[in-house]
Structure formats: structure tokens, C-alpha cells
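The structure under discussion appears below in the form of C-alpha cells.
One protein chain omitted, others in place.
Chain naming follows the written order as A, B and C, and within any one chain the residues start at number 1.
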Amino acid sequence: MIQLIILPILQIVVIAGLSPLIKGFINNIEARFQCRKGSSLFQPYYNLAKLFRKDAVISETASWIFIATPYVTFVSILIIALLVPVLSSTVPANFTGDVILVIYLFALGRFFLALSSLDTGSAFGGMGGSREMTISSMAEPAMMLSVFNVAIINGSTNLSNITQAMLSYKLLSPSLFLSLAALAIVIIAEAGRIPVDNPFTHLELTMIHEGMILEFSGRYLALIEWASCMKLLILLTILVNTFLPWGIASGLTFPGLIVSFFLYIVKIGFFAFLIAIVESSFAKVRLFRIPNLLGTSFVLAVLAIITHYIVS
Amino acid sequence: MKQHIIVNSQTIDVLAVMMLIATILHISTGRLTTCVWAYAIRSFILACASGIIAYLSGIYHIFITTGITLVIKVVIIPWFLFYIIKKVGIKKEVESFLSFTLSLLCSCGVILVAYYATEPIIQFESTLMKHCLPISIAITLVGFFTMITRKKAITQILGLLAMEDGLFFAALSTSYGMPLIVELGVFFDILVSVIIMGIYVYRIKETFESIDIGFLKELRE
Amino acid sequence: MLISIFLFIPLITAVACVLIKKHNVSKYISVAGSFALLLYNIYLGYTIYLNRSLTELNGFFYVDALSLLTAQIVSVVGFAAALYSIGYMDAELHAAEFPEKRLRWYYFLFHMFIFTMLAVCVANNLGIMWVAIEATTLSTTFLVGFYNKKPHQEAAWKYIIICTVGITLALFGVILTYHSSKNVVGEIGYALNWTDLLAVADRFEPHLMKLAFLFIIIGYGTKAGLAPMHTWLPDAHSQAPSPISALFSGVLLNCSLYGIIRFHVISSKCLGPNYSCTLLMAFGLTSVIVSIPFILVQRDYKRLFAFSSIEHIGFIALGLGFGGMYSIYGAELHTFNHAVAKSLLFFCGGNLFLKYKTREMESIKGIIRTMPVTGVILIIAVFAITGIPPFNIFVSEFIVLADAFSSGSAFVLIFTSLLIVFLVLIFVGYINNIFKMIFSEPAETVVQGEVSKFTIAAMCFLLIFVLIISFYVPPIMRVILSQISDIIRNA
Partner (left out) sequence: MIEHLFVLSITLFALGALFALCFYKWQMLGNYLSFILAAIASCVNIAIAISVLFNHTAERFNFLLYHAIITYSFLIDSLSAIFILAISVISLIASVYSLGYTKLYVNKRDMRFFGFHFNLFLLAMILVVTANNALVFMIVWELMTIVSFFLVIFEYENPFHRKAGFVYLFMSYICAVFISVAFFIMFSYVKTWTFDFDSFRYAGDIMPAISKNIVFFLVLIGFGIKAGIFPLHLWLPLAHPAAPSNVSMVMSGVMIKTAIYGFIRFYFEFLTPSPPWWGIIILIIGASSAILGILYALLEKDIKTLLAYSSVENIGIILIGIGLSMIFKSYNLMALSSLAMIAGLYHVLNHAVFKSLLFGCAGNIYYSTHTKNIEQLGGLIKRLQVTAPLFLVAVLSISAIPPLNGFVSEWLIFQSLLNGFTIPSVIVKVLTAICGATVALTGALVATCFVKAFGISFLAMPRSEYAQHAREVPVIMYVSMGLLAGLCIFMGLFPVKIMTTINHVNTELLGVNIAHTITSYDWLQTKTLQTNFSEISLKSVTVFGLMFFAITVGAITLINPGFTKKIYKTWTCGISPEPRFGYTATAFSKPFRIIFSNLYRPRREIETTYTVPKYFVKSIVYIAEITPIFEKYFYAPLSRYVLSISNKVRWIHTGSVHIYLVYIFITLIISMLVIGW
């Protein structure tokens, strides 16, 4: 019974609490690659705190959708945090949903964001919304397919079941490896990182996600920013805990969780570092080149499934 | 009432060929009046044949047919046609879509077809009048052919009459005439139809100022 | 006396019409006469229903289910046309399209036409039947050319020439049949009675019978509108006054087809059904094919309806040619359905002509608004004629096609499949042409409202038949249809 209450709370705390840190970490690493000292690791926390305390300016064209969006986005991400195995492979709330629900909850947040981008009547918002929807349309099939491969191999779409089943693998099979690669590409696109989107810019030609949230301010902006941090972390968590779940606790034992927590930090840190490397070594690609990139991911995922079927 | 009467007469065959010749005369002549005369002659031959058959077979109601043929086909209809020609004031030349030679060749072909189609039938024919059926078909078809190639309305009537002669001859020579009431009905119909056609020839002349029915081409797709 | 009275009714009406000078009286006499005929026909139908067949005057008249159906069609459509004529002819008279005295002759010829068609149905003697069919041509020539203007004369001339030629060929067929029977019946056949011939038809000379049926189908086929002998049909139908076109399309074609069927029965008995069925199918399919381009691309709505008649006659011929019990049942039902629906269409066409004084479809717009009643009836009629369920023609087509598919012959199957493709094309043509007239913005100048109450009454009368047969076939009719099926299949 304690398990049922503590573990979900723990998951949410870890995801919500760590996510700004990951963002700070990536920013810091990138700064170092650029021979800058970089901001503090905790800068995102300060930003959030500042934004939460501020008042907000709202466009007079905007409707209630605009105000609802930050909450919808944030809450949907929080629900996802419940569905993903973070520290323990048994997710108590896993009856609530599976990986398909996770993907569609992401869609819920995105849907509202795109709506609110149109709500203010500014051209930037619409452009951001349009691009975001375009990219996610391309990314979604690839993501689904790579997740499907894992699901089919393990006989379940439930993330907790998948993690548990994956624990028995010592080495990734070629099929899984292909899926991993496909998912990694998708994650970059979904999280809005270079080379798909540049999270640091507010230049109209390049911005996607930032374009959508251009009109938000104050606590609304804070919620959205935080949600996007959490989204990145959750995506990485899915990647880590479905493909490389080694060391994850399978029950709710205190030492197990501690070990699992540190391993988790290390694994996430590794992937965050990789993202930083990628972001530092690539330029953002043109918008209409992105389908090629995501197409690659899609092909990898298809290959993964075919290899699985043919080999097994 | 099974009563086999067999009329075997070479004369009928000869008359048949004469009728065919009269029909071909239709094709080969260039004058309208000649055509009408040819019709009258052929009808007369038909009446003769009818009389002979009536006599030979002993079916006396055919004599009635003979009489009617003489009255209607040899007298009334030619007279009516001459009347129409005079009344409408048609030029005497026959106009044709095909040249005379070609028409003749075609009618030869048509006669061949008639023989060809009846070949399996006349094999079994026990009488000497083997030519009667093919020739009557040939007359019908040649009459039909005349209707196709000739431009004037009146020549079409003549073609139709030729067809009808062919029929009568077929009925006579093969089955010794149809039941009397039928014959009477047929005669009545032919008479009425010729009269109606005559009236229309007159009307067409009135409205179109020509009886060249090549002009009748308004109604088309 | 039953059948003789039957024939006397239209004859007396015709004479009465021509004797009475006032057309205000004669037009009602005409309707009364045809109504009497209708009632009498129902009585006759009941008698046939009880007795299967009826002979009179020493076998001179013979009525069985097959002739009864055709006679029924004659009387039903005849009554509707007589009723319609009042409205139509009055309107035309009003518009001074022809002198008033000619109207007497119109009614006279109208009833003579009906008389001759009834004579076709009741004649047992095949020669007399021929005479009667030829008489239908003669009695209607003046009706085709009734307006006596250039196109009408042209149509009348084509009509009489082509039909007479065809009928002459048919007479040849009759003679050949007679000839082929002589070995059996004897040299002097005093009678050419169908009933007598049928009894011994299996011993006829087969080669002659083959040739005979060929002449018959081409000959009567000309009159019935089977392609490629159909050419008189669109001209005559489009030039004749609308009630006459309705009679032509609905009844006259069926009468000629009736002639073919009588010989088809004899020929099937003599040669086996294959020969005549194949010919019927070939001509039937040709008719359907030939009608397609003219229905797809057409300017004149009456010609459109006329070509559609060709298609339907082709369909009936196909149905008879398929030869199954139900396909004949369906084909005969189709005969009735087509007669009713097509006459209805021609009546609609007549109303349009009265209103717009044109037969060009392009210049007619927005019927549904200018003439709502005609518009609605036209829509129903078009749906009915194109075989859209739930209307009556769909039912008959469905039965015929279902039977064709279950016949198991590859030949029939190919024919049927082609037929179905053609039906689709015809539908397209119909809808494309007619619905442009019905649904569009009407011209400002056109006055709203219907032209005549009589025409609407006549249309409603036929509409009732269309609708009833769609959902309910009276038991008497079903019995008659299955009797016909038996007659044709020699069962």
C-alpha cells in the first residue's frame, strides 16, 4: 500500500525536481564546448522561481484557451511522469496506461500549445505552431514504430512490463539497437533540440517551440518551461529505462532505490552529455530537411522490426 | 386434314425467273414510267402464276387471289402511281446513289445470298419448283435494294411493292397461298399503305418542293 | 362474344369521335370509351385468370395470359393517353397549332390505333396478326405527321417506309413459317392459327423455321425498335404529339414484341430454345448498346426518351433470350413497368413542351420551380425508368439479371455483365441530361404553374401504377405473369 502511494510521488518528485537540472547541465556543457564558463547548473531553477513570482501580460485577443494551455501542458506531463518507470521497474500506476497513452498525452500538451500559439493572432505564434505540428507529425510514426518494436519483442506496451522484460537482456540485440537509434533521433526532434530546433533562439526564421510560447509570461511561461524540461527528461527516461534498464530496482526496497537512483543519474547524465555534444557539433538543419532526418529514423525503426521478425 | 398436294410445274419456275428479270429491270432502267410498267408486268406474271397454281392444285380460292391481284396490283396501283407522277409532276429520270453497273452487280450478289441462305432448305424440296423460294427471296431483297439506292420517294414505293410481290410469290409457290382472309387483309393493307405513301409523296412535294427524299435529313443526331 | 365486344369498344368510340363534329363532346366520348375498355379489360383479365385461355369464333380469336398482358397495357396506357390528349390537344389547339376540324381525325385515329393494337393481341391467326400490326403502322402515320410541318412529314415518311419494309420482311417470315409447317399440317392450311401450329411445331421443317424466325425478328423487330432496325423510332417519337409518343413507346413496341414472342414460342418448340434465344439476346444487346451514346449525348428530351425505349425493348428481348423461368417472368413484368413508366415520361415531356414550346433540353431550366408537380413526377419517372430501387423497373431488372446470373452459361454471363455496364452508362446519361433541366435556376420570363389539369390527372393515374408495382404486385398479375412464363417456355 505504501508502495502505491510513495513510488508515484517519488517519481514525480524526481522528474519534476531533476528536469531543470538536466537543462542546466546541458547548457553548462555546451557553454564549456564553446569555451565559455556558462551559467550555473541551477540557473533554470532560478529562472522558474523568478517567473513564478512575476505577474503576467496577456494579449487581448487571447481567449481562455491561452490560459488553459500552461496547465494542460504541465498536468499532462505530470501524468506521464506517473506512467514511466523511473527508479523502479514496477510502476504502481501502470494500470492507468501504457506507452501509447504516453505518446498521446504528449500530443495533448502539444495540441493545446499549438492552439494557444494561434490564439494571440501574431504571425510568429502561428508559424511556430505550424512547424511544431509538422515536425511532430513526422516524428510520431518513427517514435511509434521504434516503441512498437520493443513492445512486440517484450509482448507488452506497458512500460513497466517492458522494463522488467528488458532486464533479462544482457546485450542489446541488433533489432533493439536499431530501435534505440531511431528513438534517439526522435527524442531530439520531440524535445526541440538542435539540429531540429534551436531552444536558445528567438529569431523568427529558426524558432519553433519558442515561437509558440512567445506570448506567454509570468507563471504561465514558468509552467510551460518547466513542462518542456520535464518532457526532455521523460523522453530520456523512456530511452534509458526501456533499452538500458540495468540496475533499476524491481521493487520498492530502499537500498535498491538508492542504487537505482545513482545509476539513473549517471545514465541520464550520459545522454544529456551526448545531446550537448550533438548540439555543439551540428548546425540546425533547414526546416524542409527535417523530414529527411526523421525519415531516417523511420527507416531505422522499420528495419528494426523487420530484423526482429526475420531473425526470430 | 392432311392433304398433300404437289404441284410440279416447270412453268412456275420459268415464271419465277421472269419475275426476277422484271425486278432487275427496276434496277437497270433509268425512267420512272418504265419502272411502273415493270411493276405492272411483274404483277401480271404473278397473277398468271397464281392462276396456274390454282388450276393445278385445285385449290379454288386461289382464283380469288388471282382476281384481286389482277385488279389491285395490275390495274389500280400502277394507275395510282401514274396519277401521282402526273399530279406531282415528277421528272421522269430515276436518280440513284449507285451507278447502274454497280447496282446490277450488287443485286447479283443479293441473289446469290438468297440462294446461299435457302440452300439447306431446297435440298429437301421434293418438287421441281426448287427455284421458287430462292427467287422470291431474291425478289424481295432486290426490291429492298432498290429502296436503298433510289433517291425519289416514288421509287421507294416501287421497291416496297417489289418486296411485296416477292412475298406473294413465295406464298403462292411454296404454300399455295395463305388462308383467304389473310390474303384479303394483306391486300387491303398494301392498298392502304400505297395510298398513304402516295398522299405523303404529295405532301412532301408540297412542303419540300421536291420528292427527292435525300432532302429529308432534318431529323438526325 | 367476350373478345368481340372487346374489339368493338374502341371501334365504336372511333366512329363516334369522327361523327360528332363538336370536339368538346368527342373528347369526352374518347375518354369514356377508353375507360370502358379499361374496365372491360379488367373483367376479361379475371376471366383469363379463371380459365387460362379463351377462344372465340372458331378459334379465330384467342386470348391467353400473354395477349392479356399486352391488352392490359394497351388499355391502361390507352386510357391515360386519352385523358392526357384532352389537356394536351386543347392546349395545342389553343395555341393554334392546327385547325380544329383535324382534331376529330385525331381522336378517330387514336382509337383506331388502339383497336388495331387490341386486334394484334387477340388474333389467333398469325396472318391476321400481321395484318393488324401493319394496320397499326397505317393508322398512326397520320398521327406522327399530325402537325403536318416539315419535320413531322419527314418523320412520318421515315416511319411508314421503314416500318412497312420491316413488316413486309415479317410477312415473309410468316409465309416461311407456313411453308415449314406444310409437311405436318397439310398443303392446304386453311388456318394459320397459332394454337394449331404450336401443337405440331416440333415436326416443322427446321431450316425453314430458322430462316422464318430470322425474318420475323428482323421484321417485327423493326416495329419493336430493336437495333439496328430502330432508326424510325426517335424521329417518330419526337415528332408525334406526346400522348401518341406515349402510346408508341409504351404499347406499340410491346405489340410488335408480342408478335416476336409468338413466333419465338413456335421456333423454340421446333428448334429448341437456343436458336431464337440467341437471336433475341444478340438483338437485345445491340439495342442496349446502340442506345447508349444517344442517351449520353442528347439535346432533345423526347429523343432521349425514345432511345431509352430502344434500350428497354432491348432489355426485354435480352430477358426473353436468357430464357429462364424467372427471367421471362421479369421480362414480362418489365414490359408492363416500362410501358407505364415510359408513358409517364412522355407525358412529362408533353407538359414541358406545352410550357416551353421547345424540345431542346438546354433551353429548359428550373422545372422543379416552374412546374412543381410535373417536376416531381418527372424525377420519379426518371428514377423509375433508370431502374433505381425501389421503383418498379428495378424489381423487374433485378429478377431478370438474377436469373441470368444463375443460368450458369458463360455466354449469358458475359452478356449480362456487359448489360450491367451499359445500364450504368445509361443512368449517367439520363441523370446528366434530365436533372440539369429539373434542378437549376429557372428563367425569369417563364410563368409558374401547370398547363392543364387533365394532363396531371393522366400522369397521376400512371404514377399510381408505377408506385404500386414497385412495392406490390397483385396476385392476379403474378398468376398471369407466371402463366406467360409457362407459355413462353412451352411448359
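Descriptive notes on the structure:
Please note the rule applied: a contact is a pair of C-beta atoms (placed from the backbone, for glycine too) under 8 Å apart; a residue touches a chain by one contact, two chains touch by 3 or more.
Keep in mind the model is a prediction, meaning the values are calculated, not measured.
Remark: the absent chain touches shown chains A, B, C in the intact complex. Checked against the hidden chain, the listed residues C:Ile368, C:Leu418, C:Val446 or C:Leu467 yield one contact partner: C:Ile368.
The residue from C:Ile5, C:Leu19, C:Ala95 or C:Val424 that touches the chain not shown here is C:Val424. One chain is missing from the display, and on subunit C it is touched by residues 157-158, 161-162, 165-166, 169, 210-211, 214-215, 218, 222, 228-229, 231-232, 234, 279, 290, 292-294, 296-297, 326, 333, 368, 372, 383, 386, 388-390, 394-396, 398-399, 401-402, 404-408, 416-417, 420, 423-425, 427-428, 431-432, 435-436, 439-441, 469, 471-475, 478.
Touching residues on subunit B toward the chain that is not drawn are 97, 110, 113-114, 116-117, 119-120, 141, 144-145, 147-149, 151, 156, 213-214, 216-221. What subunit A contributes to its contact with the hidden chain is residues 52-65, 71, 74-76, 78-79, 82, 93, 95-98, 100-101, 103-105, 107-108, 110-111, 114-115, 117-123, 125-127, 129-131, 133-134, 136-145, 148-149, 151-152, 155-158, 161, 214-215, 218-219, 223, 287-288, 291, 298, 301-302, 305-306, 309-310.
Everything that follows uses one rule, which is that only the chains that are shown with their structure count from here on.
Each chain gets a centre from the mean of its Cα atoms; for subunit B and subunit C, those two points are 30 Å apart.
Mean C-alpha position of subunit A lies 100 Å from that of subunit B. Annotation for subunit A: no residues touch two or more other chains. Of all the residues in subunit B, the ones that touch subunit C in their complex are 1-6, 57, 59, 117-118, 120-121, 124, 133, 137, 140, 144, 147, 153, 156, 160, 163-164, 166-167, 170-171, 174-176, 178-179, 181-182, 185-186, 188-189, 192-193, 196-197, 200, 203-204, 207-208, 213, 216, 218-219, 221.
On the subunit C side of its complex with subunit B, the touching residues are 125, 127-128, 130-131, 134-135, 137-138, 141-142, 145, 148-151, 153-158, 160-161, 164-165, 168-169, 171-172, 174-176, 178-179, 182, 185-192, 205, 207-208, 211, 234-235, 238-239, 294, 303.
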